[in-house]
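Every protein chain but one is kept in place in this view of the complex.
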Amino acid sequence: MAEALTGAGILGEGLVLPDPVPAMLPAAVSERLALGPCHFCSELPQARSLSPRAVRRMRRAQRLALAAAERALEAAGEANRPSDEGAVVVGTGLGCLGETAAFLENMVQLEEREPKPAAFIQSVHNAPAAQLAICFGLRGESQTFTHGAISAELALGHALWVLRAGRSRHVLAVGVDEASPYAITAGQEAGCLRREPEPLMPMGEASSGGTLPGEGAAGLLLGPPAPGVPRLAVARARPLPHPDVLRVDPAAEAAFIRDALGLAGISLDRVDLLLLGANGFGASDHACARVVRAVRAEHPGMACGVYKHLCGEFGAAPALGVALAARSVREGSVAGEIRCLHGGEAARPVATGVVYHLHESGYHSVCVVTS
Amino acid sequence: MDALVDTLRKQIVEALSLEESTPEDIDPTAPLFGAGLGLDSIDALELVVMVEKNHGIRIVELEVGRRAFASVNALADFIRTNQKPCADSE
Partner (left out) sequence: MCRQRVAVTGLGIVSAVGCSPAAVWAAIEREASGLGALSLFPSQRCGHIPVAEVRGEPADRSGLRSGSRTDHLAACAARDAFAQAALEALPEALRRQVGVVLGTTTGGILDSEAFLERLLAQGELAPELLRHHPPASPAEAVAGALDLVGFRATVSTACASGATAIAVACDALAAGEADAVLAGGADSLSRLTVNGFGSLLNVAADGCRPFDAGRTGLSLGEGAAVLALETEQHARERGAPILAWILGCGSSCDAYHATAPRPDGSGAAAAMRAALAVAQLEPQAVDYVNAHGTGTRDNDLAEGLALRAVFGDRVPAVSSTKRFFGHTLAAAGAIEAVVCILALEHQRVPANLGLRQADPEIGIHPVPHTCDAQVRVALSNSLGFGGSNGSIVLARAS
């Protein structure tokens, strides 16, 4: 029997949330591109670790990643500051869209004249990871996962492995995605986005007709487990056995969750909070509801909540879910930002949280945060 | 003050979005890179584009760029040497 995984201490977490009210993006290079509605940061967060000039070179993804990392490091405190052997891992669903767009729009409009070398350099999807390594002097490995809706979980899973294998003592893990008219245009064409700017009600009573795109970032400083420090025990993401989310078998999903918990030696009845990545898209919300019913039928004391009303839908959003679960375990109660569907104030103290995603792009994931 | 040097100081500030510096802050004899204004290799590439856009001269080799951007005066000399007699706008 394999030894139960201890996982890593979550020494500090930081979130960068977009504006709470969805709106239209300010502008795009063409009026034919869709601008929203979406959750975005009308003002990008300040960055303390870089000069104003260096920050001005960055577009959205890097700015968001940097702010999330700063907040996580600040929350972790000076005593937990990683040394230069620390590693960086970033999960981003679509990477540096803004930089890529800036270079290509300019190239097309000016027929290749007057290129934008800075935009090209920043368009590599590992630019945020590179910038974090430079800013915080981290010379251990630097990885960037760019796999849509499971990018953050892959990044967190990789971070856990790096720590378990003893390759670094600390890993700065960040999930980030930026709002982009291109992503919104593609999403509207695929039919999964709603057109009304009303706030998202994941798993809500009324049919919401689609999800809302968003942007944001979350950073977690992972390191040695310690008493009183929440632990990230498991981060597992897989394709669904069948890509159509409506065909998921709730019992199989419950087994998927149970197996992930089992890796950490935790049984399902010990889960106090089930945080869902439901995003208002009808099919996946519906499938998720069936799974939740199956799980809660046996464990009615489990609080259950959603978080994407805070940030909208984007690939790396699960990082924000994990950060909120960490905050909940750290405080011992469901974090105020989480919208509870079941339980809530009446819920028992939170010592173990599961962040569960069932995504319409054909993936599911489980992250386990425990005290 | 040489008009071209004056123009170049303004164009450098604009091309690199140097919000903390004014054109007058740039000493035309001082190094632009490393010391002096402290620009880096990415700024150098942006200046290459600025020179093509504003003065119609295309730098294709990094070494040529390094010498031309030694200082604002060096850049002015480079432009005067390489500018076509009748500057056609692209």
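Order of writing sets the labels: A and B. Residues in every chain begin at 1.
We adopt the following convention: contacts are C-beta pairs under 8 Å (C-beta built on N, C-alpha and C of every residue); 3 or more make two chains touch, one makes a residue touch a chain.
Bear in mind that the values here come from a model prediction, so they are computed numbers and not experimental data.
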Of the chains you can see, which ones touch the chain that is left out? A, B
Contacting the left-out chain in the complete assembly, out of A:Ser49, A:Asn80 or A:Ser142: A:Ser142
Of A:Gly77, A:Pro241 or A:Gly301, which sits in contact with the chain we cannot see? A:Pro241
Suppose we count only contacts with the excluded chain; which residues of chain B make the list? 40-42, 45, 48-49, 59-62, 65
Missing-partner contacts on chain A, residue numbers: 2, 29-30, 32-33, 84, 87-88, 93-95, 100, 103-105, 107-109, 111-113, 115-117, 120-127, 129-131, 133-134, 137-148, 150, 154, 158, 161, 164-165, 167, 182, 185-186, 188-190, 236, 238-241
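Quick note on the criterion: only the chains that are shown with their structure count from here on.
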When the C-alpha atoms of chain A and chain B are each averaged to a single point, how far apart are the two points in Å? 43
Under the stated contact criterion, what part of chain A meets chain B in this complex? 52-53, 56-57, 113-118, 121
Could you pull out which chain B residues touch chain A in their complex? 17-20, 42, 45-46, 48-49, 52-53, 90
